[in-house]
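A protein chain is absent from this complex, but the other protein chains hold their places.
Per-chain residue numbering starts at 1, and chain names A and B are given in the order in which the chains are listed.
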Amino acid sequence: MSVTLLFAIVLALAFVGYLLGRSSAANLKTAGNNLHSIPPYHGYFVALWCGLPALLLVLVWMAAQSTVVDQLLLASLPSHLTEGATPARISLMLGEIKNVAAGRIFGTPDQATIDAAARYQSMQNTASLAMVVCTLAAAVAGIAFARSRLSPDFRARNRVDGILRWLLIICSILAILTTLGIILSLVIESLSFFARVPVVEFLFGLNWSPQTPIRADQVASTGAFGAVPVFWGTIFISVIAMLVALPVGLFSAIYLVEYADKRIRAIVKPLLEILAGIPTIVYGFFAVLTVAPFIRDFGTSLGLSVASNSALAAGGVMGIMIIPFISSFSDDAITAVPQSMRDGAYALGATKAETIRQVLLPAALPGIVGGVLLAVSRAIGETMIVVMAAGLTATLTVNPLEGVTTVTVQIVMLLTGDTEFDSPKTLAAFGLGLVLFISTLALNILALQVVKRYRERYE
Amino acid sequence: MSDTATQGTGRRAWYEPDAKLKRRHAADRRLRAYGVAAIVFALAMLMTLVGTIAITAVPAVTQTVVTLNVEVPEGAVDASDPRGGSYQKILNESVARIFPEVDTPREIRELRQLFSNGGQYALRDKVVADTSLIGRTFEITFPLSDIGDQLHKGVIDRDLPREQRRVSDEQIGWYDRLVEQGRISAPLNWGLIFNADSRFPELAGLWGALVGSFYALLICFLVSFPVGIAAAVYLEEFAPKNRFTDLIEVNINNLAAVPSIVFGLLGLAVFLNFFGMPRSAPIVGGLVLSLMTLPTIIIATRAALKAVPPSIREAAIGVGASRMQTVGHHVLPLAMPGILTGTIIGLAQALGETAPLLLIGMNAFITAAPDSMFNPSTALPTQIYIWADSPERGFTSRTSAAIIVLLAFLVCMNAIAIYMRKRFERRW
Partner (left out) sequence: MLDTTEASGMVMNKTAEEAGALAKAVSTAKAGHETKIAASKVSVFYGDKQALFDVSIDIPERQVMAFIGPSGCGKSTFLRCINRMNDTIDICSVKGTIEIDGANIYDPKIDPVLLRARVGMVFQKPNPFPKSIYDNIAYGPRIHGVAKAGSAMDEIVERSLQRAALWNEVKDRLDQPGTGLSGGQQQRLCIARAIAVDPDIILMDEPCSALDPIATAKVEELIDELRAQYTIVIVTHSMQQAARVSQKAAFFHLGKLIEVDETDKMFTNPSDQRTQDYITGRFG
């Protein structure tokens, strides 16, 4: 039975519970009792008791089933297969068994595997059936329990409100759980990475070539995990992006707020915001399709040698993507400067430019800085543009016409394709992810602080 | 003081401008010009982006097809098992009837390069659907190969010397013969939407990606919409002001700015490795996207709730409603347009998101649309990524066309959001 169907059945049962609860409350009322809460609340109470535990059970079951079945399967394997096997070997074995069970048979599996596959199949079936039975039992038990609670004095409304309130709280805690999940998964994987590669080498090493040898006798590439060139590439491309975005964003904000008349502003502002709504994959393709060839041809015509995945192309396109961030943050910050500041400056005979440069911009600076920090964090974390348009090899260079690589590119490169999960290569991606998360988090917190303080100033 | 001011202005009346003033006004005009230049630059880039992609997409609007007369001999296909026939051979024979003079192995190979590999499947499907065709001669229409398609669309310049183009002189001659016989046409390329992915550009389509994206967005909506509203309602209407709720607030704001790829790492470590969920499946993609969309929806919902004036709440509480009833009966319905607007915008962002989907394997090469949200699949943006990385020329225009499809969805979603904001906006 599919999970969707099970969900539907539980929901239907909950509805039945609602009707039951409501009618028994209505009966109590017609019997001449004074109810504390109106009948529908008794119905809601029963429905919640029916639906919530059952749905929760399904979720927990689905999350746990595969692990439990795997363990049972392992325990049932003949001991000569499992004894002394490495975790990698075991996961390979499990994979093969599952493939056989799903009918994807490659080569000729041995008898033990075929038996295990049959056992696996039957365990899966038993588990799914057990889930259905348990869930339905939980739902019915919930109805029975909740109905037994109903009485004229029962404060159904308060109970329902209380349950709902807890649901709301759980939902808001989910945000914290997400952050916790991010931190835990990054930290745990990074720790097991740093157990193989020293932290110091990772943070300060100058050589990045994560290809670990495929065969033990290969000596050509032993895998080097010095991430400085990767960090540098990220910073370099972000700097190029900011060099494009900062002047363009700031000057357009100044023009739109202080010079443009209302009609132009009403047209141009949404157009600029379109730039922020275009998915980054589109920018990436644009960089590869148009910008990179243009820069290469232009550079070649000047006699320069330009890499086809130059930092300039990736950074430039990223800059275009960031323009609307800078412009809308600056726009807000300049608009938020009180009109009295402008009046004060104009009344002294300042021109518009003088008012902007010497009064408005200094006053709006914290807001603009906050926006710039957020934009930098955005640039550092941006993935698709650089995956498509920046280089793959880590080079320490200050020449924008050469290719550099970034943290996000390396994460994608290390994790796409079939790789064992606990090789240093994949774990390195989590190490990079941790650095990325910490640096963007620091920038965000700093930016929010700056912006907040700025708001307080004018409120 | 007044001496300093009047010094040098001596005989000039106060309203006559001097050189200094001219410089000041010039600086003003300069700043204005910088502003105009910045805006022109940004808008020009927007136009170049949309323009080049639209122009590149044009060849993918049509697909060149060839119509052949095929004879399926009685013995070649078994009517009880029509899937088993060797259809490629049947097609080859019908091609050979048009070009009887082609006989060297090299020429035969070059000739076959003009036709799509998908021809045999088109023929097979036709025969499987109607076994009475066995033993008869009938017409079948199927795509030309990538080079044939590009030759027809003029992407390959036939006036270039042989070494610089990808088709031989003979191939051009055969193609011209097909055109003379009226066998070549270029109808609208519905396959782009309704085919699943393929290694051959002339057969590749977006259907699998569209279904995958639909499932992922559905999951994303089903999770993030109720949870987002619940979290926002709690924070805005019920939460006491204490350290814990402050922590949640800061957390949500920061979560909104965490790079999307980090969510991919989370999905990989937690959903795939810890919970053992299926790789490349839309359900995992949807869950990861919902975690990303959650902060957007919470922030939008809180703004919408804040906009409902306190007098409404006071009125409801005044007639004896509980706080939960007040929120459920009055505040939420009034805030709903704003919440929906924010949700649509959040979903639009999720639709375009690529990086986290790459990490959970939604860039797999899959030649059929997924039957359920637990099957491996691609999504629209990851499909674009796969195509953009493919070396065949035909994929360039298809990538652009896929981008146009993606942008069209985004425009529609945002248009709905804007319409709703305009239509239901309420000023208190």
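Following the convention adopted for this analysis, a contact is a pair of C-beta atoms (placed from the backbone, for glycine too) under 8 Å apart; a residue touches a chain by one contact, two chains touch by 3 or more.
Note that the structure is a prediction, hence the values are computed from the model and not measured.
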Please pick, from A:Leu11, A:Leu81, A:Met341 or A:Leu401, the residue that touches the omitted chain in the full complex.
-> A:Met341
Of A:Gln358, A:Thr393 or A:Gln449, which sits in contact with the chain we cannot see?
-> A:Gln358
On chain B, what residues meet the omitted chain?
-> 1-2, 4-5, 13-15, 17, 20-21, 24-25
With the missing chain put back, which residues of chain A would touch it? List them for me.
-> 261-262, 338, 340-351, 354, 358-359, 362-363, 457
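FYI, only the chains that are shown with their structure count from here on.
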For chain A and chain B, let me know how many angstrom lie between their CA-based centres, rounded off.
-> 19
Within the complex, chain A is touched by chain B residues 24-25, 27-28, 30-32, 34-39, 41-43, 45-46, 48-49, 52-53, 56, 226-228, 230-231, 233-235, 238-239, 247-248, 250-255, 257-263, 265-266, 268-270, 273-276, 291, 294-295, 298, 322-325, 348, 351-355, 358-359, 361, 363, 372, 381, 384-385, 388, 396, 399-400, 403, 406-407, 410, 414
For the chain A and chain B complex, residues of the former touching the latter | 2, 63, 66-67, 70, 157-158, 160-161, 164-165, 167-169, 171-176, 178-179, 181-182, 185-186, 188-189, 247-252, 254-256, 259-260, 268, 271-272, 274-275, 277-286, 288-290, 320, 323, 327, 351-354, 356-357, 374, 377-378, 380-384, 387-388, 408, 411-412, 415-416, 421, 429-430, 433, 436-437, 440-441, 444-445, 448
